[in-house]
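Missing here is one protein chain; the remaining ones are kept as they sit in the complex.
Let's look at subunit A:
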Amino acid sequence: MIKTIQKSTWIYIAVAFMLVLLPFFKDERWFLFLMIQVFTFGIFAMSYDLLLGYTGIVSFGHAMFFGLGAYSIGITLNFLESTFMNLFLGILLALVLGGIVAFFAGILTLRLKSHYYAMLTLALASLFLVLAEKWRSVTRGSDGFTFRIPELPGPLQDHRNLVVYMFCLVSMVLIFFGLRRLTESPLGKILVAIRENEGRVESLGFRIMPYKVIISVVSGVVASFAGVLYAISIRFVGTNVFGIDVTLDALLMTIIGGVGTLVGPIIGAGIIEFAHHYLSDLSDVHWIFERWIILFGIVYILAVIFFPAGIVGTLWHKLAKRKHKKQEMKQKTSDKLAS
(Lines give C-alpha, C1' and ligand atoms only; values in the text may rest on other atoms or scores of the structure.)
Protein backbone atom coordinates (compact mmCIF):
# COMPACT_ATOMS: atom_id res chain seq x y z
CA MET A 1 0.00 0.00 0.00
CA ILE A 2 1.28 3.44 -0.84
CA LYS A 3 1.09 5.73 2.12
CA THR A 4 -0.54 8.99 1.18
CA ILE A 5 1.50 11.98 2.17
CA GLN A 6 -0.25 14.19 4.66
CA LYS A 7 -1.36 17.59 3.51
CA SER A 8 0.58 19.21 6.33
CA THR A 9 3.81 17.64 5.05
CA TRP A 10 3.59 19.70 1.89
CA ILE A 11 3.07 22.84 3.91
CA TYR A 12 6.12 22.07 6.04
CA ILE A 13 8.22 21.33 2.98
CA ALA A 14 7.11 24.58 1.38
CA VAL A 15 8.02 26.55 4.49
CA ALA A 16 11.38 24.79 4.70
CA PHE A 17 12.03 25.70 1.07
CA MET A 18 11.23 29.34 1.74
CA LEU A 19 13.63 29.27 4.66
CA VAL A 20 16.30 27.95 2.31
CA LEU A 21 15.74 30.93 0.01
CA LEU A 22 15.42 33.49 2.79
CA PRO A 23 19.12 34.29 3.28
CA PHE A 24 19.44 35.16 -0.40
CA PHE A 25 17.04 38.01 0.14
CA LYS A 26 18.06 39.10 3.59
CA ASP A 27 21.69 38.32 4.28
CA GLU A 28 22.64 40.67 7.09
CA ARG A 29 24.84 38.95 9.62
CA TRP A 30 22.61 39.63 12.61
CA PHE A 31 19.61 38.25 10.81
CA LEU A 32 21.34 35.03 9.75
CA PHE A 33 22.61 34.64 13.25
CA LEU A 34 19.16 35.16 14.73
CA MET A 35 17.65 32.59 12.40
CA ILE A 36 20.34 30.09 13.35
CA GLN A 37 19.36 30.64 16.97
CA VAL A 38 15.76 29.97 16.04
CA PHE A 39 16.74 26.69 14.39
CA THR A 40 18.96 25.48 17.22
CA PHE A 41 16.45 26.42 19.89
CA GLY A 42 13.68 25.02 17.74
CA ILE A 43 15.46 21.66 17.89
CA PHE A 44 16.05 22.06 21.59
CA ALA A 45 12.41 22.95 22.27
CA MET A 46 11.21 20.00 20.20
CA SER A 47 13.27 17.70 22.39
CA TYR A 48 11.62 19.30 25.39
CA ASP A 49 8.19 18.80 23.86
CA LEU A 50 8.89 15.08 23.50
CA LEU A 51 9.08 14.88 27.27
CA LEU A 52 6.51 17.45 28.30
CA GLY A 53 3.99 17.21 25.51
CA TYR A 54 4.13 13.61 24.46
CA THR A 55 4.97 11.77 27.65
CA GLY A 56 4.04 14.18 30.41
CA ILE A 57 7.52 14.28 31.95
CA VAL A 58 8.54 17.62 33.42
CA SER A 59 12.24 18.44 33.31
CA PHE A 60 13.75 21.49 35.01
CA GLY A 61 17.26 20.65 33.96
CA HIS A 62 17.00 20.12 30.25
CA ALA A 63 19.84 22.62 29.83
CA MET A 64 22.29 19.94 30.97
CA PHE A 65 21.91 18.10 27.67
CA PHE A 66 22.25 21.33 25.74
CA GLY A 67 25.36 22.19 27.73
CA LEU A 68 26.84 18.72 27.36
CA GLY A 69 26.51 19.02 23.61
CA ALA A 70 28.05 22.46 23.52
CA TYR A 71 31.00 21.52 25.71
CA SER A 72 31.56 18.22 23.90
CA ILE A 73 32.03 19.87 20.54
CA GLY A 74 33.87 22.87 21.99
CA ILE A 75 36.38 20.84 23.96
CA THR A 76 36.97 18.37 21.14
CA LEU A 77 37.70 21.07 18.58
CA ASN A 78 39.73 23.06 21.08
CA PHE A 79 42.01 20.25 22.19
CA LEU A 80 42.25 18.37 18.92
CA GLU A 81 42.94 19.79 15.52
CA SER A 82 40.02 21.55 13.92
CA THR A 83 39.27 19.08 11.14
CA PHE A 84 36.04 17.64 9.81
CA MET A 85 37.00 14.29 11.24
CA ASN A 86 37.20 15.81 14.71
CA LEU A 87 34.04 17.80 14.17
CA PHE A 88 32.33 14.54 13.48
CA LEU A 89 34.00 13.01 16.52
CA GLY A 90 32.81 15.88 18.72
CA ILE A 91 29.24 15.49 17.48
CA LEU A 92 29.38 11.78 18.15
CA LEU A 93 30.76 12.40 21.64
CA ALA A 94 27.94 14.86 22.29
CA LEU A 95 25.25 12.44 21.18
CA VAL A 96 26.67 9.53 23.14
CA LEU A 97 27.15 11.59 26.31
CA GLY A 98 23.67 13.08 26.03
CA GLY A 99 22.21 9.62 25.59
CA ILE A 100 24.09 8.11 28.51
CA VAL A 101 23.23 10.88 30.95
CA ALA A 102 19.57 10.78 29.84
CA PHE A 103 19.55 7.02 30.25
CA PHE A 104 20.78 7.13 33.83
CA ALA A 105 18.64 10.10 34.79
CA GLY A 106 15.69 8.15 33.40
CA ILE A 107 16.50 4.86 35.10
CA LEU A 108 17.05 6.61 38.42
CA THR A 109 13.91 8.68 38.57
CA LEU A 110 11.29 7.80 36.02
CA ARG A 111 9.87 5.01 38.12
CA LEU A 112 9.10 7.58 40.78
CA LYS A 113 6.49 10.31 40.66
CA SER A 114 7.08 12.89 37.98
CA HIS A 115 8.36 15.68 40.20
CA TYR A 116 11.37 13.57 41.13
CA TYR A 117 12.49 13.68 37.54
CA ALA A 118 12.02 17.43 37.52
CA MET A 119 14.09 17.78 40.66
CA LEU A 120 16.81 15.33 39.72
CA THR A 121 17.33 16.96 36.35
CA LEU A 122 17.51 20.34 38.05
CA ALA A 123 20.11 19.01 40.48
CA LEU A 124 22.12 17.34 37.72
CA ALA A 125 22.11 20.50 35.61
CA SER A 126 23.42 22.48 38.59
CA LEU A 127 26.09 19.84 39.09
CA PHE A 128 27.24 20.18 35.50
CA LEU A 129 27.27 23.95 35.88
CA VAL A 130 29.54 23.67 38.91
CA LEU A 131 31.73 21.17 37.07
CA ALA A 132 32.06 23.53 34.13
CA GLU A 133 33.01 26.37 36.48
CA LYS A 134 35.54 24.40 38.51
CA TRP A 135 37.25 22.22 35.92
CA ARG A 136 39.12 25.23 34.64
CA SER A 137 41.92 23.38 32.87
CA VAL A 138 39.44 22.04 30.36
CA THR A 139 36.55 24.48 30.41
CA ARG A 140 38.29 27.78 31.32
CA GLY A 141 35.67 28.19 34.04
CA SER A 142 33.19 30.99 33.81
CA ASP A 143 35.24 32.83 31.18
CA GLY A 144 34.47 30.12 28.67
CA PHE A 145 36.57 29.70 25.57
CA THR A 146 36.39 30.20 21.84
CA PHE A 147 37.24 27.49 19.38
CA ARG A 148 37.74 27.16 15.65
CA ILE A 149 35.55 25.22 13.34
CA PRO A 150 37.14 23.45 10.38
CA GLU A 151 37.83 25.54 7.27
CA LEU A 152 35.40 25.02 4.49
CA PRO A 153 36.72 24.14 1.05
CA GLY A 154 37.22 26.93 -1.49
CA PRO A 155 34.67 29.67 -1.92
CA LEU A 156 32.37 28.26 0.77
CA GLN A 157 34.73 29.63 3.40
CA ASP A 158 33.63 33.15 2.47
CA HIS A 159 30.03 32.21 3.16
CA ARG A 160 30.60 30.39 6.38
CA ASN A 161 27.54 31.81 8.12
CA LEU A 162 25.38 30.79 5.23
CA VAL A 163 26.71 27.24 5.42
CA VAL A 164 26.05 27.08 9.15
CA TYR A 165 22.57 28.47 8.50
CA MET A 166 21.83 25.75 5.96
CA PHE A 167 23.29 23.05 8.16
CA CYS A 168 21.13 24.07 11.11
CA LEU A 169 18.05 24.44 8.94
CA VAL A 170 18.48 21.03 7.36
CA SER A 171 19.13 19.49 10.76
CA MET A 172 15.99 21.03 12.16
CA VAL A 173 13.85 19.87 9.25
CA LEU A 174 15.21 16.32 9.36
CA ILE A 175 14.82 16.10 13.13
CA PHE A 176 11.30 17.48 12.87
CA PHE A 177 10.23 14.86 10.36
CA GLY A 178 12.03 12.13 12.28
CA LEU A 179 10.39 13.02 15.55
CA ARG A 180 7.01 13.43 13.90
CA ARG A 181 7.35 9.95 12.56
CA LEU A 182 8.25 8.72 16.02
CA THR A 183 5.27 10.40 17.66
CA GLU A 184 2.88 9.05 15.04
CA SER A 185 4.22 5.52 15.36
CA PRO A 186 2.62 2.98 17.69
CA LEU A 187 5.34 3.87 20.18
CA GLY A 188 4.26 7.50 20.08
CA LYS A 189 0.67 6.53 20.71
CA ILE A 190 1.69 4.55 23.75
CA LEU A 191 3.57 7.60 25.01
CA VAL A 192 0.42 9.71 24.74
CA ALA A 193 -1.48 7.00 26.57
CA ILE A 194 1.18 6.96 29.30
CA ARG A 195 0.84 10.70 29.71
CA GLU A 196 -2.86 10.27 30.29
CA ASN A 197 -2.93 7.31 32.61
CA GLU A 198 -0.05 5.01 33.45
CA GLY A 199 -2.16 2.45 35.27
CA ARG A 200 -4.36 1.94 32.25
CA VAL A 201 -1.45 1.39 29.95
CA GLU A 202 0.02 -1.10 32.38
CA SER A 203 -3.21 -3.02 32.67
CA LEU A 204 -3.21 -3.31 28.88
CA GLY A 205 -0.01 -5.27 29.22
CA PHE A 206 2.73 -2.68 28.66
CA ARG A 207 5.64 -1.95 30.94
CA ILE A 208 5.91 1.80 31.35
CA MET A 209 9.56 2.22 32.26
CA PRO A 210 11.19 1.19 28.97
CA TYR A 211 9.02 3.64 27.06
CA LYS A 212 9.86 6.48 29.37
CA VAL A 213 13.55 5.71 29.29
CA ILE A 214 13.56 5.45 25.51
CA ILE A 215 11.93 8.81 25.11
CA SER A 216 14.19 10.35 27.73
CA VAL A 217 17.21 9.12 25.77
CA VAL A 218 15.87 10.35 22.42
CA SER A 219 15.12 13.70 23.98
CA GLY A 220 18.56 13.92 25.59
CA VAL A 221 20.35 13.06 22.35
CA VAL A 222 18.39 15.63 20.34
CA ALA A 223 18.90 18.31 23.02
CA SER A 224 22.61 17.59 23.04
CA PHE A 225 22.73 18.01 19.28
CA ALA A 226 21.01 21.37 19.65
CA GLY A 227 23.80 22.33 22.02
CA VAL A 228 26.37 21.30 19.40
CA LEU A 229 24.75 23.53 16.80
CA TYR A 230 24.56 26.41 19.23
CA ALA A 231 28.25 26.17 20.07
CA ILE A 232 29.23 25.85 16.41
CA SER A 233 27.19 28.89 15.48
CA ILE A 234 28.87 31.18 18.00
CA ARG A 235 32.21 29.31 18.12
CA PHE A 236 32.29 29.85 21.84
CA VAL A 237 31.28 27.86 24.92
CA GLY A 238 30.58 29.34 28.32
CA THR A 239 28.89 28.12 31.47
CA ASN A 240 25.68 29.88 30.49
CA VAL A 241 24.74 26.84 28.38
CA PHE A 242 24.00 24.98 31.61
CA GLY A 243 21.94 27.87 33.01
CA ILE A 244 18.36 27.61 34.15
CA ASP A 245 17.25 30.22 31.61
CA VAL A 246 18.11 27.80 28.81
CA THR A 247 15.62 25.35 30.28
CA LEU A 248 13.07 28.08 30.93
CA ASP A 249 13.36 29.25 27.34
CA ALA A 250 12.60 25.74 26.11
CA LEU A 251 9.65 25.54 28.45
CA LEU A 252 8.29 28.88 27.28
CA MET A 253 8.84 28.11 23.60
CA THR A 254 6.99 24.84 23.98
CA ILE A 255 4.10 26.34 25.89
CA ILE A 256 3.68 29.38 23.66
CA GLY A 257 3.94 27.34 20.49
CA GLY A 258 1.77 24.48 21.65
CA VAL A 259 2.57 21.53 23.87
CA GLY A 260 2.54 18.16 22.13
CA THR A 261 2.60 19.54 18.59
CA LEU A 262 6.35 19.50 17.66
CA VAL A 263 5.87 22.31 15.16
CA GLY A 264 4.67 24.54 17.99
CA PRO A 265 8.02 24.60 19.77
CA ILE A 266 9.71 25.70 16.54
CA ILE A 267 7.26 28.58 16.16
CA GLY A 268 7.71 29.30 19.85
CA ALA A 269 11.47 29.40 19.32
CA GLY A 270 10.97 31.92 16.52
CA ILE A 271 8.82 34.15 18.67
CA ILE A 272 11.05 34.00 21.74
CA GLU A 273 14.30 34.53 19.85
CA PHE A 274 12.95 37.53 17.96
CA ALA A 275 11.43 38.84 21.17
CA HIS A 276 14.84 38.53 22.89
CA HIS A 277 16.40 40.43 20.04
CA TYR A 278 13.96 43.31 19.83
CA LEU A 279 13.30 43.58 23.53
CA SER A 280 16.96 44.01 24.31
CA ASP A 281 16.80 47.23 22.24
CA LEU A 282 13.89 48.32 24.36
CA SER A 283 15.93 48.18 27.55
CA ASP A 284 16.78 51.86 27.03
CA VAL A 285 13.08 52.60 27.16
CA HIS A 286 12.30 50.87 30.40
CA TRP A 287 14.32 48.81 32.84
CA ILE A 288 11.75 46.03 32.83
CA PHE A 289 12.93 44.98 29.39
CA GLU A 290 16.42 44.32 30.71
CA ARG A 291 15.15 41.58 32.93
CA TRP A 292 14.24 38.73 30.70
CA ILE A 293 13.13 36.66 33.65
CA ILE A 294 10.46 39.22 34.60
CA LEU A 295 9.15 39.24 31.08
CA PHE A 296 9.33 35.50 31.04
CA GLY A 297 7.04 35.36 34.06
CA ILE A 298 4.56 37.77 32.51
CA VAL A 299 4.51 36.08 29.13
CA TYR A 300 4.23 32.69 30.77
CA ILE A 301 1.21 33.74 32.83
CA LEU A 302 -0.47 35.36 29.84
CA ALA A 303 0.16 32.31 27.69
CA VAL A 304 -1.25 29.93 30.26
CA ILE A 305 -4.35 32.08 30.74
CA PHE A 306 -5.15 32.97 27.15
CA PHE A 307 -3.46 30.26 25.12
CA PRO A 308 -3.42 27.14 27.25
CA ALA A 309 -3.07 25.03 24.13
CA GLY A 310 -0.43 27.31 22.60
CA ILE A 311 -0.55 28.90 19.18
CA VAL A 312 -0.53 25.68 17.20
CA GLY A 313 -2.83 23.89 19.64
CA THR A 314 -5.40 26.70 19.44
CA LEU A 315 -5.21 26.74 15.67
CA TRP A 316 -5.74 23.01 15.47
CA HIS A 317 -8.78 23.24 17.70
CA LYS A 318 -10.25 25.92 15.45
CA LEU A 319 -9.58 23.90 12.31
CA ALA A 320 -10.96 20.73 13.85
CA LYS A 321 -14.11 22.57 14.88
CA ARG A 322 -14.62 23.93 11.40
CA LYS A 323 -14.09 20.53 9.85
CA HIS A 324 -16.52 19.05 12.31
CA LYS A 325 -19.16 21.65 11.41
CA LYS A 326 -18.71 20.93 7.74
CA GLN A 327 -19.14 17.23 8.34
CA GLU A 328 -22.26 17.85 10.37
CA MET A 329 -23.70 19.98 7.55
CA LYS A 330 -22.97 17.21 5.12
CA GLN A 331 -24.58 14.70 7.43
CA LYS A 332 -27.66 16.88 7.78
CA THR A 333 -28.12 17.33 4.04
CA SER A 334 -27.65 13.64 3.42
CA ASP A 335 -30.12 12.88 6.19
CA LYS A 336 -32.60 15.22 4.55
CA LEU A 337 -32.11 13.56 1.21
CA ALA A 338 -32.60 10.18 2.76
CA SER A 339 -35.86 11.07 4.46
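The working rule: a contact is a pair of C-beta atoms (placed from the backbone, for glycine too) under 8 Å apart; a residue touches a chain by one contact, two chains touch by 3 or more; residues count from 1.
Please note the rule applied: contacts and distances are computed from a predicted model.
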item: Hidden subunit of the complex - UniProt protein name among "Nitrite reductase (NADH) small subunit", "Sarcosine oxidase subunit beta", "ABC transporter ATP-binding protein" or "Heme exporter protein B"; value: "ABC transporter ATP-binding protein"
item: Contact partner of the left-out chain, one of A:100, A:193 or A:295; value: A:193
item: Touch criterion as defined above, residue of A:103, A:145, A:206 or A:236 at the omitted chain; value: A:206
item: Absent-chain interface as seen on subunit A, which is shown; value: 186, 189-190, 192-193, 195-197, 199-208, 260
